[in-house]
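What you see is the complex with one protein chain gone and the rest in place.
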Amino acid sequence: MPAPKPWEDLISQEDIGSFNRSFEALNRPITAGTKPAVVVIDMTLAFIDSSYPSGHSETGWPAVAANAKLLESARALELPIYFTKAFADVDHVVRPKEHGRWKVATLGSSPSPTFPGDVFPEALTPLPDEIVINKFNKPSGFYGTPLTSYLIYDDVDTVIVTGMTTSGCVRATVLDAFMNNFYVIVPHECSADRSQISHKVNLFDMHMKYADVFSLEETIEYMQSVKSPAAVAA
Amino acid sequence: MPAPKPWEDLISQEDIGSFNRSFEALNRPITAGTKPAVVVIDMTLAFIDSSYPSGHSETGWPAVAANAKLLESARALELPIYFTKAFADVDHVVRPKEHGRWKVATLGSSPSPTFPGDVFPEALTPLPDEIVINKFNKPSGFYGTPLTSYLIYDDVDTVIVTGMTTSGCVRATVLDAFMNNFYVIVPHECSADRSQISHKVNLFDMHMKYADVFSLEETIEYMQSVKSPAAVAA
Amino acid sequence: MPAPKPWEDLISQEDIGSFNRSFEALNRPITAGTKPAVVVIDMTLAFIDSSYPSGHSETGWPAVAANAKLLESARALELPIYFTKAFADVDHVVRPKEHGRWKVATLGSSPSPTFPGDVFPEALTPLPDEIVINKFNKPSGFYGTPLTSYLIYDDVDTVIVTGMTTSGCVRATVLDAFMNNFYVIVPHECSADRSQISHKVNLFDMHMKYADVFSLEETIEYMQSVKSPAAVAA
Partner (left out) sequence: MPAPKPWEDLISQEDIGSFNRSFEALNRPITAGTKPAVVVIDMTLAFIDSSYPSGHSETGWPAVAANAKLLESARALELPIYFTKAFADVDHVVRPKEHGRWKVATLGSSPSPTFPGDVFPEALTPLPDEIVINKFNKPSGFYGTPLTSYLIYDDVDTVIVTGMTTSGCVRATVLDAFMNNFYVIVPHECSADRSQISHKVNLFDMHMKYADVFSLEETIEYMQSVKSPAAVAA
């Protein structure tokens, strides 16, 4: 039985009906390739923890735990893993042309110089072979970065996208992965957002159009089904 | 006094508060450049009219009327105008690799061969100098198209994005325009969607992050303020 | 024994020595993946035939014959094949913003309305499943087109690039394929140029940096070695 979707208490019958589609379309099985990779978007303290103006501890720390579980499985299966963060280094002073046209004054600023926000929590420390991509302040992990070339090098056909925020950088990354013709999976416990209505509606939008939004458990099952020794031997 | 925003009946006080921002941040004035262009996304019958499986007459036809008003002003001010549509021609049979990874079976299919969906309604007929970009089935007007090069050629610094659907191709185009460091304005009456909660939340998301979501009237006032003979002489 | 390279009569010992590399580096075997595709760039009459201002019959027609041979093998091996051409259709009047910043007055113009240049010679007619990409006047087959997404969809790791002109659209396409981390092979008989020094030096440059420039025969041998039933079963 499929796990419940996080938007079920929110989306009206009328809105779902507007797509001329039955509920089965939303409870479909995962449709993806056999060569997945994991892209963890901006799981840095500035977005996770409420001690930063852009953070949200209530949903951020549970997402850290869910990502840690996903990474444990992905590493055991030797999947390619990439992380993104916002800047090149914690001391980087963002110039106006790097900040660009954001409708917010500052992003990821630190509460104090000794407590920088652009770092990963210990549970999500990248391993030496896992590339950390500096997004230079744009939402998508693909925009202005070499991510496409890494996915092609690693012979990937499916991108599992996690991180923060659901309605911001996660959705932007999902969109670009989809437009490049990768299959996309979003394990929803691994994403979080400050606005809960945005979190749910963006998961719904992505599931309707671009991605398979599934539970962490279902995603791990999928990964194991395509990458376990038995699957590879078949 | 600023016009009301379309999401005001939906977004909770808690969700807005989660951004650590006051309501003023949402009622800010338009912040944009002085060289706007208009990009009309996918305003073709297949998305406008409910006689197509992907259409939604209830919101689509009012959006046609709003776009006609916007284009009338934009043409009087001699702004660059670009249209997108999904395919190269109405007879084009979409191959699997062109359809890509959409989580829907078909897009813009026609009720009958003599009633094709990939055409503009008469009120939104492009003029000979207004380029029609074929998006080949991807949401963003930028992905796999020369749109960036046209905007650079036309010396544009601000992109006014309209069309259908708000949560799909409009949002994807807004995102890419923003990442390219164009200012972005979304006149919300000129966009429409089948899902009304998606329409409202996507407008909210874009206004929080990437764009100025304003009324059609406020957008026309902005265009006139930067492009009227008086503004140009100043 | 490897086939001779087309630049051997032109490049000086001093210039090759400047790379601190032995001649072996230039006579290396093909290093590529196991999932090749063919991209045929702009093999249209306007570039092939001297009756057009941009054409060069002396090298263009032999390149047609070489491409026909390559395509015969590629089709027998069921490789993905893509063609590019410059415009959407033969009647398309190019606007200044589509012409862009070319340092030439016109591209691919026709000697007469009844003899259009933007068509393929009969020997290189695309089959129904082979996508024809309209490049809209830019050199690279990737710029402003969905080509990357098709290559990802088709699970390609190696791109065999042919067509005209070597120093123009072929080199630009090779460069983008390389930057996306595809392996690149250029069978040099399948490319041609008006300027013969440009043809040879660009082949040399590409072989030094981005691609394996080999003979048509060596390229076909490579294709067969990775895609023949025996190779696939191994």
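Each chain gets a letter, A, B and C, in the order it is written, and its residues are counted from 1.
Operating definition for what follows: a contact is a pair of C-beta atoms (placed from the backbone, for glycine too) under 8 Å apart; a residue touches a chain by one contact, two chains touch by 3 or more.
Every value quoted in this text rests on a predicted model; they were computed, and no experiment measured them.
The missing chain, though absent from the display, is touched by one residue of A:G33, A:P62, A:P121 or A:G144; that residue is A:G144. Per the touch definition above, the residue from C:K35, C:K97, C:H188 or C:K227 contacting the chain not shown is C:K97. Taking the whole complex into account, chain C touches the unshown chain at residues 10-12, 14-16, 18-21, 25, 28, 31, 53, 56, 97, 100-104, 138-140, 143-144, 167-168, 172, 175-176, 178-179, 181-184, 194-198, 201-202, 204-205, 207-212.
Listed here are the chain A residues that touch the chain not shown: 88, 95-98, 100, 129, 131, 134, 136, 138, 143-150, 153-154. Residues 148-153, 155, 157, 179-182 of chain B touch the missing chain (whole complex, contact as defined above).
Note that in this section only the chains that are shown with their structure count from here on.
Of all residue numbers seen at the chain A-chain B contact, over half occur in both copies; the interface is built from largely matching residues.
In this assembly, C is the chain whose CA centroid lies farthest from the centroid of chain A. Centre-to-centre, using mean CA coordinates, chain A is 37 Å away from chain C. With centres defined as mean CA coordinates, chain B is found 26 Å away from chain A. Residue positions 97, 100, 138, 143-144 of chain B each touch two or more of the other chains.
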